[in-house]
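The chains shown are only part of the set, and none of them has been moved.
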Amino acid sequence: MTGVIPAAPPWDVAQWFNTDRPLDLAALRGRVIVLGAFQMLCPGCVEHSIPQLKRVHALFPPGDVAVIGLHSVFEHHEAMGAIALRAFLHEYRVEFPVGIDRPGGGDPTPLTMRAYGMQGTPTTILIDRKGRLHRQTFGHLPDLQLGAEVMALVRAGPGLPDQNAGAGAVCSTTGCALM
Amino acid sequence: MTGVIPAAPPWDVAQWFNTDRPLDLAALRGRVIVLGAFQMLCPGCVEHSIPQLKRVHALFPPGDVAVIGLHSVFEHHEAMGAIALRAFLHEYRVEFPVGIDRPGGGDPTPLTMRAYGMQGTPTTILIDRKGRLHRQTFGHLPDLQLGAEVMALVRAGPGLPDQNAGAGAVCSTTGCALM
């Protein structure tokens, strides 16, 4: 069944915070990615999603799990620019990398949000070590479930040969099976 | 490092609820066990531990994870007998199996609690598919962490050869490594 898991679409980010260099899926290959799309003036994001992303960031080793925020502004654009976001990240003590989803010209919805077909914010996205999209959920995901799903992807292993490609895998089916 | 993980001590249970037959480690071999030791009149157990055990019970497939309550009464024994516990389990909608930790004669601490060296209630205990004791924590464990740790044990796989016994394992180190 793992063959049907789609590749995560690339990100289109206009500006990064909390990182020295731009990030993309290729740069993070080999790590599980917890991507949280949010808006700084979205109450559900501020109450649930940002604190949860901070907890994930504190719990898992950075070599295994990369927590990334994506500021996907689709309303009140004039109130949620780069300067406002910088102040928000400072006040809310957000220390993981956050990218600004690139505005999309005439469409109020930014480009990455469109590429993923997100329904709104917050959206929680899980990407495995090989860049495949395992979960995309609009709204709140309980901590217990998120912890379990992230760990399932972590335990799939960094050095695993590509099972879709076929050759040479020695990992037992059960031990490496993805969700 | 997996060789040093100790076997979980056996349970000494005087009476079971929510199960047709007595349970023990041998009967649950092959499943991850989340064992929650509690007292029905312990505020921290009622506020945190019981609801958390219910969430674990609801999230994980019963074939992978067995949630077991252990009523380890070490104070107010006269107020927390079997009749009171039955009413408590009914009122709090506890549906997973619960055993009464057997009273220990002159010592107010019951026998299983002593065998595990528990410091109090609530205590959360994780036992892997092979009956080994991976975690024993007195107090509150965050949902995110518990979800991750349970899943790590789930992903170790039911059909794995015993790495302690030595021979023939083909599972990759990373993919099967226990916590």
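Order of writing sets the labels: A and B. Residues in every chain begin at 1.
Keep this in mind: contacts are C-beta pairs under 8 Å (C-beta built on N, C-alpha and C of every residue); 3 or more make two chains touch, one makes a residue touch a chain.
Keep in mind that what you see is a predicted model, and the values were worked out from it rather than measured.
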Number of identical chains in the entire complex, 2 depicted: 4
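Operating definition for what follows: only the chains that are shown with their structure count from here on.
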For the chain B and chain A complex, residues of the former touching the latter: 52, 55-56, 59-60, 142-152, 154-160, 170-172, 174-176
